[in-house]
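Every protein chain but one is kept in place in this view of the complex.
Let's turn to subunit A:
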Amino acid sequence: MTVFSRGMAPGPPADTYRSGLRAWLDEHDLSPGAGYDGSLDAQVAQLDRVRRELWDAGWMRYGWPEAVGGRGGPSALRAVLGEEVAARELAEPGLYSMVEVLVPTLLSYAPPALATAMVPRLLSGQEQWCQGFSEPGSGSDLASLTTRAVRDGDTWVINGQKVWTSLAQYAARCVLLARTGPDPGHAGISAFFLDMDTPGVTVRPLRTMHGVDEFAEVFLDDVRIPADRILGRPGDGWRLAMDLLPHERSTCFWHRVAHLYTRLDRLLDDAAAPGDEAAALGEAYLALHTVRCRSLTTQHRLADGARLGPETSVDKILLATAEQQLLDTVRDVLPGAVELHDSAWRTEYLYSRAATIYGGTAEVQRNIVARRLLGLGKE
């Protein structure tokens, strides 16, 4: 976290923070209100509200540096907060966790004044941001992206198309990857901080199989970005993208696992005779317990100052596998719940099909394990 990590206040111990947070949440119920209909609009409004309340009360400020309105302390405090938000079902965990990759990116790569001005808007629920990485022609092979940025005086002119951009239709800003150099590979990619209301930006939400238009296509036609909105230096884009992964795979994963435990609890509630399904429930629980233990190990390594790397692909594979196994178990144990009724289970089951695709496919993760952890050389 470069300049921002210096002189961070130590923050309270995780236990103290958790008990204080729980007591506060018991008194301040942030659950969705009576008008909540579960639509994406409602989810985003609820997310804004949760962030705002937690920011105003100070809970959301721990784990972040003081220069962006934070109160310092380790990132584990953010993991504790996200776990509590997930456990109480205050916000959709995937959307809630987006700050965990966006903010560290700004702290590491944005000019300090820009980070200081912008980060509080995201953390306090004033704004949503998005991340423009994937393209129609560049999914797993992100380094092949073709959106281009050409320097013109003191601006960059961007042309291209992004896809799978979560919450782009709600976003005020976008961390965008584009090609600035002649190099066709990693080296020619740069990152920008784009205002989404800039002329030439068109957003079209994507219909997906689970019925929530969370993802969007973003079209960029002669979009002009001031030169001081580049993140890092020209050519730093790939490194920025790679630096995101450890953030995504530590705090975000802890949040997700916490959410999946709430789903297993719900399944135990909904099952007519859970005792008859002991084997399947035990398997789902074992997979969840395993990824929770692994994620805890990763959190401890992070706290000890370790630089996270390819070993987090193990966490990713365990999590995606556990998520799909849990939702498969839901479908087995609650016959018809997915197929016959428009329920939360249907949405969650369908969404779980993407777990082995987003954030690096299951196959890409196994390639990384084989190459980097097992030392099997090139394919």
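Quick note on the criterion: a residue touches a chain if its C-beta (ideal position, glycine included) is under 8 Å from a C-beta of that chain, and two chains touch if they have at least 3 such contacts; residues count from 1.
Assume contacts and distances are computed from a predicted model.
K.L.:
Among "NADH-quinone oxidoreductase subunit H", "ATP-binding cassette domain-containing protein", "Acyl-CoA dehydrogenase" or "Nitrile hydratase subunit beta", find the name that the UniProt record gives to the complex chain excluded from display.
P.N.:
Hidden chain identified via UniProt as "Acyl-CoA dehydrogenase".
K.L.:
Please pick, from A:R207, A:R307 or A:K378, the residue that touches the omitted chain in the full complex.
P.N.:
Once the missing chain is taken into account, the touching residue is A:K378.
K.L.:
Which of these touches the unseen chain: A:G35, A:P182 or A:G275?
P.N.:
A:G275
K.L.:
Return the single residue from A:E53, A:E83 or A:E214 that touches the missing chain.
P.N.:
The missing chain is touched by A:E83.
K.L.:
Out of A:V291, A:V330 or A:A355, which residue would touch the omitted chain in the full complex?
P.N.:
A:V291
K.L.:
List the subunit A residues touching the unshown chain?
P.N.:
14, 18, 76, 79-80, 83, 254, 261, 264-265, 268-269, 271, 274-275, 277-283, 285-286, 288-294, 296-297, 299, 311, 314, 317-318, 363, 365-367, 369-371, 373-379
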